[in-house]
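Note that one protein chain of the assembly has been removed; the remaining protein chains are unaltered in position.
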Amino acid sequence: MKRYFAVALGILTAIGGFVDIGDLVTNAVVGSRFGMSLAWAVVVGVVGICLFAQMSGRVAAISGRATFEIIRERLGPRAGTANLVASLLITIMTLTAEVGGVALALQLASGVQPLLWIPVAAFAVWLVIWRVKFSIMENVAGVLGLSLVVFGVALFLLGPDWGELKDQALQQTSHPRETPLTYWYYAIALFGAAMTPYEVFFFSSGGVEERWTEKDLVTSRANVLVGFPLGGLLSLAIAGCAATVLLPRGIDVDALSQTVLPVAMGAGQLGLAIVILGVVAATFGAALETGLSAGYALAQFNGWSWGKFRRPAQAARFHLTIIICLVVAVLVLLTGIDPILVTEYSVVFSAVALPLTYLPILVVANDPQYVGEHVNGRLLNAVSSVYLVVILVAAVAAIPLMILTKAGA
Amino acid sequence: MADLPKHDSPGQVLDLNLHILDRQVLDNHDVPIGHVDNVEVDGIEPGRELDPDAPPVVTSLVLNSGLWPRMFGGRPPRSRMHLVPWSAVSAIGTAIELGQPGSAFDVTWSEHWIRDQVIARIPGGRHVPE
Amino acid sequence: MGLREAQSAVGSATLALTTSQDGDTTASVAETMVDEAGTRMTAASKQATAFKPTDQRTAAQMEAVTQALGDADTAVRHAGEALSGYPGAPSVRSALDELKQSSSDLERLAKKLEPPR
Partner (left out) sequence: MFLSDVLRRPVVGPDGPLGFVADCRVAVDGTPGQLLANAQLVGLVVAPRNRQGFLGYERTSVSSPAPLAQWYERRQRGSFLVLWEDIESIDDVVRVRPGYTRWSSAL
């Protein structure tokens, strides 16, 4: 019984934890500009993150080695350092976006300027990382984040033309107002939003934090293989709401308020309240995850003591890293930069940095010294090899497309 | 090249670059204390003819000696390296395990300094998260 | 030239205004949304004024665009005032009418300027 409960809880937190500011913004932007015609990119991204998280979770459970220890060991100092710098920059960028997202969501709830919320949000993030136990932190944020399901409810209540949405998804025609280049640019953005590197750092380090062993493999696999696709469905619901309400009115999403308004139209006052709660929980949860991930990455790369299962004094450099990253995020946001803009860039850069993280994990998941008998099967290896190509192509194409489309303008 | 004869050595056979460099080092309580950046070997004198009957042995592992020399060559003077004697190593697997607490090695000085100067001074820094 | 941004901002303000009367939470979101639309409008106008026409025809077009953007800017500002509801502010209904007018102006202009695909 307890076991089923653990599996169910794990799946729920995986769903709630899947959506972060990157998914919220990118899916709404794409829905408002391209309808459902990029739904396939979400599917490709979700399958990718399932593969990636599943492999790194397995490696962490059996060898006890988290992702960045493996990156250092397999890539060596040069490529490893390049990866560390890129991953840290993107993770701090994502952290900035998430903290900004919390502030924007609190603004929607209170009407108070986001600039005033930023230090409050960042302090709260630090306090939770400093004082709250890992499992409680993860479960509370995940379960509250689950209230984003109201996007799905709202979509039903809006009563869209389902045939039309289906046609958009299947025909993949870009909207007449858009060019093919922006279409592909946003395909990569959606891919990056679903396959953010920090999710993998967090997932594998979380496995070490919660002391997974071989016995937990089934649970972790269920979390990933059920939770993430359902989280992906949530992403599609966000895009669907935008496609139904905003696309016909010619409104391009460039703010969080436009993302949640369709919920107010479909599910009313109560729906709006729930969705704002969901956005706060999802962005706050993701801010915790990105803050920790920055610490995990640097500590694991340098071989420092890390983890929330230790007292802060026993992982001093790890906690100092997190504090510095949060301060950087606050300083960046206080310049008045639009967090939505930071988000849009962070998801694309995520796609750029993926290959160097994906490759060592794929290799180690095949190494019996690390995973014993649980090496990748044939089918998994075939799919992962195809994904290696997909990830490489996306990474190479991202920056040129960003320049050519002026970042999707 | 697959038909070259295979050399069998007794005991655990390791390639230093492959199995030791850049591996995580854990103390006797499984606390990470660093990564291996170099390995010290005795019994080789540059330019001198080597003695076939006296193979060199590994004397110490060098921890966190900085990434710069790893990336661009060269190495810091021995006095600036954090050495862990081979005799302290208790097992080699996906990580290198030591038989003593991390505080016995000078590589952990920055951890201790940041702990004493910063982290332990913030309220709650010495408590287990709840 | 900022037309698309303006259309999006006017649409956004219209939507916010029509849903604002549902309740307190919606009103707060709507206010934020109109605020943001105002910021976008300012950016769009700036973009248009930075554009230097090279011949007479584009100069004439630019004048029309600047005019339409200015109207849209006013319409969005009025929407914000209507929402805040202080004395002397335009009514929500008249603000909506103004937005609707501006939206159709922008659309007509966009159609005229857009090269046929």
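The letters A, B and C name the chains in turn, as written, and every chain counts its residues from 1.
Assume contacts are C-beta pairs under 8 Å (C-beta built on N, C-alpha and C of every residue); 3 or more make two chains touch, one makes a residue touch a chain.
Since this is a predicted model, take the numbers as computed values, not measurements.
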| item | value |
| --- | --- |
| Shown chains that the omitted chain touches within the full complex | A, B |
| Which of A:Gln168, A:Ser257, A:Asn376 or A:Thr405 contacts the chain that the document leaves out | A:Asn376 |
| Interface with the undisplayed chain - residues on chain B | 1-2, 4-7, 9-18, 21, 38-50, 52-53, 55-58, 62, 69, 73, 75, 86-92, 99 |
| Missing-chain contacts mapped onto chain A | 74-76, 78-79, 359-360, 362-364, 366-369, 375-376, 378, 381-382, 384-385, 388 |
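Please note the rule applied: only the chains that are shown with their structure count from here on.
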| item | value |
| --- | --- |
| Pairwise touch network: line, ring, star, complete, or other | line |
| Per Cα centroids, the chain farthest from chain B | C |
| Interchain centroid distance [CA atoms averaged], chain A/chain C, Å | 34 |
| Averaged-CA centre spacing for the pair chain B and chain A, given as whole angstrom | 35 |
| CA centroid of chain B to CA centroid of chain C, Å | 65 |
| Touching residues (chain side chain C, partner chain A) in the complex | 4-5, 7-8, 11-12, 14-16, 19, 22-26, 28-33, 36, 40, 117 |
| Parts of chain A lying in touch with chain B, wherever the complex brings them together | 63-65, 69, 72-73, 76-78, 80-81, 130-134, 299-306, 308, 310-314, 316-317, 319-320, 369-370 |
| Interfacial residue positions of chain A with respect to chain C in the complex | 107-111, 176-177, 245-246, 249-252, 254-255, 257-258, 260-261, 264-265, 268-269, 272-273, 276 |
